[in-house]
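Let me begin by handing over the structure; questions about it come next.
The complex appears here minus one protein chain, its other protein chains still in place.
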Amino acid sequence: MRAPGPAGEATAGLAPRMNTRLVMLIRLGYDIHFDVPSPVPIVALLSIHPSRRHDLRGPDGVAVDAGVETSEYVDAFGNICTRILAPAGLLRLSNVTTVLDSGDPDPVNPEAREVPVGELPHETLRYLLSSRFCEVDLLSAAAVELFGDAPRGWGRVQAICNWVHNKVTFSYPQARSTRTALDVFTERVGVCRDFQHLAVTFCRCLNIPARYATGYLGDIGVPPSPSPMDFSAWFEVYLEDRWWTFDARHNRPRIGRIVMARGRDAVDVALTTSFGPSTLTNFTVVTEEVLE
Amino acid sequence: MRAPGPAGEATAGLAPRMNTRLVMLIRLGYDIHFDVPSPVPIVALLSIHPSRRHDLRGPDGVAVDAGVETSEYVDAFGNICTRILAPAGLLRLSNVTTVLDSGDPDPVNPEAREVPVGELPHETLRYLLSSRFCEVDLLSAAAVELFGDAPRGWGRVQAICNWVHNKVTFSYPQARSTRTALDVFTERVGVCRDFQHLAVTFCRCLNIPARYATGYLGDIGVPPSPSPMDFSAWFEVYLEDRWWTFDARHNRPRIGRIVMARGRDAVDVALTTSFGPSTLTNFTVVTEEVLE
Amino acid sequence: MRAPGPAGEATAGLAPRMNTRLVMLIRLGYDIHFDVPSPVPIVALLSIHPSRRHDLRGPDGVAVDAGVETSEYVDAFGNICTRILAPAGLLRLSNVTTVLDSGDPDPVNPEAREVPVGELPHETLRYLLSSRFCEVDLLSAAAVELFGDAPRGWGRVQAICNWVHNKVTFSYPQARSTRTALDVFTERVGVCRDFQHLAVTFCRCLNIPARYATGYLGDIGVPPSPSPMDFSAWFEVYLEDRWWTFDARHNRPRIGRIVMARGRDAVDVALTTSFGPSTLTNFTVVTEEVLE
Partner (left out) sequence: MRAPGPAGEATAGLAPRMNTRLVMLIRLGYDIHFDVPSPVPIVALLSIHPSRRHDLRGPDGVAVDAGVETSEYVDAFGNICTRILAPAGLLRLSNVTTVLDSGDPDPVNPEAREVPVGELPHETLRYLLSSRFCEVDLLSAAAVELFGDAPRGWGRVQAICNWVHNKVTFSYPQARSTRTALDVFTERVGVCRDFQHLAVTFCRCLNIPARYATGYLGDIGVPPSPSPMDFSAWFEVYLEDRWWTFDARHNRPRIGRIVMARGRDAVDVALTTSFGPSTLTNFTVVTEEVLE
């Protein structure tokens, strides 16, 4: 872990550290086991996203036991997908690799302007639409009422994150795979993905392209976390001329996000989708700074 | 319109007419008006799909009044999308063109096998997932109970279409834009798109890739329809080695489907998506055989 | 109809006319026909509510054709229910009677205090709970956010009515029998009952007992209404020491409400509940002032 001190403190502030770009190495990986009663196809989105492949300092890819068939493809969102034909028995998916990171917290740019829909790049438009967990049609009126007076652009997205962060209570035991943004709005409880789904939906309601992202997020520069390490979800919005990272759960810039996959919502980037019965029996994720 | 007779009768049967391939010319188009209170960006999916472009016998494209800015792009599903910056006032989108068609009804192949998920082409996999109007997660148990005993492959898809066709009542007045497949399952009422959403969802629940399609469908060889001409929705499933057309509303092979767009569900292929207020004031669709 | 003039104008204001109590006679009734394919039991809540029975100036009761069996009972909410064993064929339910009314608009009392839950009469407590169309559990967070700062008591209920009245658009064509308060909140469209369901739910969320009511409401003192006469829905809240009438659809005091039934929501006071197939073929409602 990064030694506590200036870097750790910086993560809590909102000012980007433009001039003090550090470089850090992050070792990350996972070890996921399934009990598979009979052969089943599985699709995993567990590789580092191609946009970060140039930062890889080791091989990447989903390792399986000898004899298990796998193949890779890139989906319509640009994610690397691994197809696995899991035989009956124990299926083990694992990887450990090292990634170079700037060590900077998520960039913050309160000046980033909102782009009128008519000027948005073509490829951002699909992130304005409704998806399984993001009912833009059902939450538009509420979004306009809640955030219609917020300053357009960065400030509006930040207002959305503040709202979701303050109104929704984090609760692992109450996680459920069918919870949609509307459910989060009514139940006010959820895990990482639920926070992001609601924030993503509000952004789309206000014509700001927003996409859901999964990946690694170390608790670097942060006091020991009570929960075991897990993958994390955050989201990205298109402002000014690029995508920016936001995180309605933590709601402050963080160091060391390594993206695996992006999509409309959690459906598109499920860590694993099993097309038949399988039982998760182990789930270990590691992400830590390598001190050279 | 095609003269009634053998061809008309053939559409009601299930046997593809492999040896009697006719050729017909279809003239089709639309004239859609919006009242736009203040400038608004609109995305229209009204062009003939690229897969049918070789059949075009006239120019295609969304015509607008002089001075209205438009541009085209191809979305992640391969559809031609027209972006329009509608100025305040009357917006008129129109087109008339001619398309060559085989004149054959939708192919029927009761022998078409179901492809195990592990052997499906990569690009079909996204059509197994949940989407805004197709809650695969919520309807899987019901799908297995209803269709788990149907023969796999073509027969299972046909069983799904029969069920949806018989259980859901068509009702224009009860159309609503937020109705999902689960809503169709509980309410048992809907329009074209609702029939297809429920059938698509059931197929996906059973690991059969299914995608939603929109386009022209003339009432060719069919007695005069009481309702004014409209675009139509149907769906396609991947069996054996290709996509096949199904239509849970009409539930029989039809002549003269000209596809405009395909996607996960109606969200992806909305005829027009308006990113701000606009009121539909005219909607005319034409599709008819050109008798040379 | 009451002659236009001062009385008509008074209905738009908020001041109760305590000193000018007029007396008016209202003739009201209905003629409802069903086509019944095979014998079916029906329960109708079409009688004047017992709380207004002393105002009746004629006989009341659901008239049916000779030979049709009926019986009456009072339900757990105090409503008169008529059970009908409809034989196959045409079922006609009708009535015409005369009711004496004060001619005053709904009383308005901005000073009416909110009663702490601990001091509410026992029999009001059930009107704090969730019901089929009023999901108190799902809308509580939103209710507190929207109305938590409004003055307690009358002002808070009025704030709720103002909000619902302004945010929801009335639309007969978009009526649907399964729409809940949450659906109204997300769709922002509805008919009479939908307005009241959302307002009732918000009240309950804020610990104000609220019950749903149906009855006659003439367009007395109001310019000719474009839609045919119908029954109306409103709601009542318990403040200070009694129940008060509110109406989130019209959102102003009205003259000549004659209550038929009260309950938790529309489920409890459906005009007719048919326990088997039947088709509504005629629906006529009359309510008009008798000028002596």
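Chains here go by letter, A, B and C, matching the order in which they are written, and residues are numbered from 1 within each.
Note that a contact is a pair of C-beta atoms (placed from the backbone, for glycine too) under 8 Å apart; a residue touches a chain by one contact, two chains touch by 3 or more.
On a predicted model such as this, the values are computed, not experimentally measured, just so you know.
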Which of the visible chains would the unseen chain be in contact with across the whole complex?
A, B, C
In the whole complex, of C:Leu90, C:Leu129 or C:Leu280, the residue touching the missing chain would be C:Leu129
Given A:Ser38, A:Ser71 or A:Gln174, the correct residue touching the omitted chain is A:Gln174
Contact with the hidden chain, among C:Leu138, C:Val164, C:Val191 or C:Met229, goes to C:Leu138
Identify the residues of chain C touching the omitted chain, counting contacts across the whole complex.
41, 43, 73, 75-77, 81, 83, 85, 116-118, 122-123, 125-126, 128-132, 134-135, 137-138, 177-178, 207, 267-268, 273, 275-276
Considering the entire assembly, which residues of chain A contact the chain that has been omitted?
173-174, 176, 178, 186-187
For chain B, which residues reach the chain that was dropped from this view?
135, 138-139, 141-142, 167, 182, 185-188
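Rule of thumb we're sticking to: only the chains that are shown with their structure count from here on.
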For chain A versus chain C, which are copies of one sequence, does the interface use mostly the same residue numbers on each side, meaning over half shared, or is it different?
same
If you fit chain B onto chain C using the CA atoms, what's the rotation angle, as a multiple of 5 degrees?
180
Averaged-CA centre spacing for the pair chain B and chain A, given as whole angstrom:
33
Distance from chain C to chain B - Cα centre to Cα centre, in angstrom:
43
Just how far, in Å, is the C-alpha centre of chain C from the one of chain A?
49
Residue ranges of chain A touching at least 2 other chains are 135, 138
